[in-house]
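One structure, as structure tokens, below. Some questions next.
With one protein chain removed, the remaining protein chains of the complex are shown where they sit.
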Amino acid sequence: MTAIQPHLPILIVLLPLAAALVSAFFRRGAGAWALAMGVSALLPWMAGTMLWTVVRSGEPLSYALGGWAPPWGIEYRVDVLNAFVLTLVTAVGAVIMPYARRSVAREVHEHQQAWFYTMYLLCLTGLLGIAVTGDAFNAFVFLEISSLSTYVLIALGRDRRAVLSSFQYLIMGTIGATFYVIGIGLLYLVTGTLNMADLGARLGPAYATYPRPVLTALAFVVVGVCLKLALFPLHVWLPGAYASAPSVATTFLAGTATKVALYLLVRLLFTVFGIGITFRALPMTAVLLVLAVAGMVLASFSAAMQRDAKRLLAYSSVAQIGYVTFGIGLANANGLTGGLVHLANHAVIKTTLFLALGAVYYRIGSVRLEHLAGIGRVMPWTMATFVVGGLGLIGVPGTAGFISKWYLALGAIDAGLWPLAFVLVITSFLAVVYVGRVVEVAYFHEPSGPARDATDPPWSMLVSMLAAAGATIYFGFDTRATAEVAGMAARLLLGGRE
Amino acid sequence: MRLDVLLRIGAKLVLPFILLFALYVHFHGEYGPGGGFQAGVIIAAAVILYAIVFGMAAAERAVPVRWLERMIPAGVLIYLSAGVPALFTGRRFLDYSALGADAAVGHARGILWIETGVLITVASTMIAIFYAFAGRGRS
Partner (left out) sequence: MKSFQTFVETYNYLVTVFLMVAGLYVVIARGNMIKKLIGLSLFQTSVYLLYLAPAKIDGGTAPILDAAYTVYSNPLPHVLILTAIVVGVATLALGLALVVRVHEAYGTIDEDEIFAESEEP
């Protein structure tokens, strides 16, 4: 173990990548699933070890790829923030994998199942790479690895709209990634370095000499990353993509892809550009807060009007991403802590919800609200986990969602923005509306049509759902792993550079 | 005399030189413009030329799709395996100095090794893309 430990930053990317390549040799889904399951079970331990090390020592882990010292070479740098995100992504992947065996076998064509797992592992590689790297261009490469595999994952859905949604996401996602590259190019021209920590050190003086390229770079980079994290109004690709992708793909993406993009945004705003340039030279707080609140309110309304449960949850995701961006925009200790905590809590909550919906699809082949009548009575465990997730979404005390909203409200009050704290509460009521629509149909109607013969899904799927629902409740009480670590990360980001 | 005789004979004469040029570009990647990606694309262009002149069936006999599906991940695995010896000697991943007696030899070997992986993957991917599109019948 001590021989492996210094190499953990590279191994956490190498393992899923090698597994993806080996998985491409499999012909049938079962073997590929076993490989993905094995790798997904190992990864959280690696990420957790790094998190433990960084929290105990307070020093970031630095890994110089190829033996070339930073800033000349590519550096993988793990501090509290990345370790937090790495642990989150690997944990979500590990929880979903047992569930995937049956769900993928049901939803993806026989001859494409092994490819599904290959793309899944590649997407995991990309997301973990973004989280672990300390080089801005390396982040772009991993961003595109994860994006391209996401486009394929979405297109593997059975509905013909899956290909269309995947194409729309491809166009918007590529524009976003290219905007990011333009921004990084401008930064490279001004400072001569691509290493994130080094850029952080050099951008202050560079801004004094060349203000316009630096601000232009900030604008490009923020728009590019916000396209990836589906901030309103750049969220247009998300509902279609989540609704038509296979259930496992939707669950994985909802729990990880936007979270890693949010991490990238935080890293860029606070470590690379620094608070001085981001929040004082530009009205970034105002921009982020306006867009976040608009997203929260408008997406919640859209969610309440949907007739397909997956689309409803997709719009809900846009609203929740608004919450995290709200916390980031506030840029004070409580706000940033709230944003980062919600990043983790929302991943757990959405995983619970989408896993439950996927189980319903597994049994009855549809997730339209009219087909869900009475499903709560015939699939009790499934809908129980859905209710737990829904309570988390609303922010009921005793679930993880309450913790994040608490910190966000405190942050809004700290910044003197009382009205926005009220907006947080109001949007929670909107969540009651759209969660309530599903719960009402599921419990208070008679089972009809295909729902009549449904039962709870097999054990392999129930295990994942119960684990996710359990985590939703657990993190509402024991916040050491989420809120305390997020608080440490927030203090690190805010106290870093002025 | 069939009208495509010139094309068929010309292609047969030129193809070996195209492949040779691809290998030249590959091996001289350290000293001049070139490398694995460029060489891979030239090899793919040679196979595509063969497919255009002699037809998809002949091309698929020469370069079967099964091979391609296996060569794509194999090339990347070759690339990654170049970095593994460094891990066993206590150095960082992809540190080429672990591949030879001294750093210069190690780096030369390392670059050639990874570029070979890139060559295999890029050539197979480009040919596979061509097969995927050209193999669809006229609708």
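By written order: A and B. Residues from 1 in each chain.
Here is the rule we go by: contacts are C-beta pairs under 8 Å (C-beta built on N, C-alpha and C of every residue); 3 or more make two chains touch, one makes a residue touch a chain.
Please read these numbers as outputs of a predicted model, since none were measured by experiment.
Trainee: Among A:I182, A:A201 or A:L282, which one touches the chain that has been omitted from the display?
Mentor: A:I182
Trainee: Looking beyond the chains shown, say which of A:Q112, A:T174 or A:S460 touches the absent one.
Mentor: A:T174
Trainee: Where the complex has a chain not shown, which of A:V22, A:M37, A:A105 or A:V141 is the residue touching it?
Mentor: A:V141
Trainee: Just to verify: which one of A:V108, A:A155 or A:A431 makes contact with the chain not shown?
Mentor: Reading the full complex, the residue touching the unseen chain is A:A155.
Trainee: Given the full complex, what residues of chain B touch the hidden partner chain?
Mentor: The list for chain B reads 31, 37, 122, 129, 132-133, 136, 139.
Trainee: Please output the residues of chain A touching the missing chain, sorted low to high.
Mentor: Residues 137, 140-141, 144, 148, 151-152, 155, 160-161, 163-164, 166-167, 170-171, 174-175, 177-178, 181-182, 185-186, 188-189, 239, 243, 306-308, 311 of chain A touch the chain absent from view.
Simple rule for what comes next: only the chains that are shown with their structure count from here on.
Trainee: Counting in whole Å, what is the centre-to-centre distance of chain A and chain B, each centre being its mean C-alpha position?
Mentor: For chain A versus chain B, the centre distance works out to 36 Å.
Trainee: Quick one: in the complex, what on chain A touches chain B?
Mentor: Residue list for chain A touching chain B: 7, 10, 14, 17-18, 20-22, 24-25, 63-67.
Trainee: Chain A touches which residues of chain B in the complex?
Mentor: Going by the criterion above, the answer is residues 69-70, 72-73, 76-77, 80, 83, 86-87, 91-97.
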